[in-house]
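Only one protein chain is missing; all other protein chains are in place.
Coming up: subunit A.
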Amino acid sequence: MAIWDWSVFFHDLVHPAILRGLWTTVWLTFVTLALAIVVGTAVALISRSRFAPAQWFYQGYVAFFRATPLLVQLVFLYSALPQMGIRLSVVEAAIIGLTLSESPYVAEIVRSAISAVPVAQWEAARAIGIRPLTAMRAIIFPQALRIAVPPMGNEFVRQLKNTSLVSVISMTELFRATDNLIQGSFRVLEALTVATIYYLLLTAAWTLLQQLVERRNGHWFADTSAPKAKVAAAKVEA
């Protein structure tokens, strides 16, 4: 057996099973990240409540999902819950696991983005008579969003890599599809190289897209910077 067989490599590169796995990886990443953004934002908003139990919930939520490995969460959802009478399909367990495990990271991004909006913006809103919830929705949140978008882009890459873990509960995404191919051909090097190339391509494509969006809309992201107040004149008398 040769060390490297190009024909195997090209065979694996366009193998229908690999392409199906690739597609699964892509949609699973997008869907679970989108869901994590919804859940994470909700959790971040809860954390802003002055109500003490809301604080405990937030701290506990973040600590729990950060402290437990995603692998364990997935196996728990898929294999341990049935013992409690809750039966999830592979896809359900994968979506729930990936969403919940990612949500605290989103929550932390949203939370720090909200507190990064200058207090003066709250005050300006209050001074006009804007109600607190409206101020959050119409004044603070749109500005926080602009701050949160760049770090959120990095979460995409993390989530992309995390999808490979759902292979353990037998969801056939890119990695498991690759593994299946290896079981038949015994050509590990070519197959894993193919998988690696696809992961790299997806990450590169995303990074490029993100750079493009940020460059095109650079002013949009820079928008939240405080007005360059020329305080010097006021301080002269001191």
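FYI, a residue touches a chain if its C-beta (ideal position, glycine included) is under 8 Å from a C-beta of that chain, and two chains touch if they have at least 3 such contacts; residues count from 1.
Quick note on the criterion: contacts and distances are computed from a predicted model.
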Among "Cytochrome c oxidase subunit 1", "Acetone carboxylase, gamma subunit", "L-lactate dehydrogenase complex protein LldG" or "Amino acid ABC transporter ATP-binding protein", the UniProt name of the subunit that does not appear here: "Amino acid ABC transporter ATP-binding protein"
Residue among A:V14, A:A67, A:I86 or A:I128 that touches the chain left out of view: A:I128
Residue ranges of subunit A at the interface with the undisplayed chain: 120-121, 123-132, 134, 138-139, 142-143, 146, 219, 222-231, 233-234, 236-238
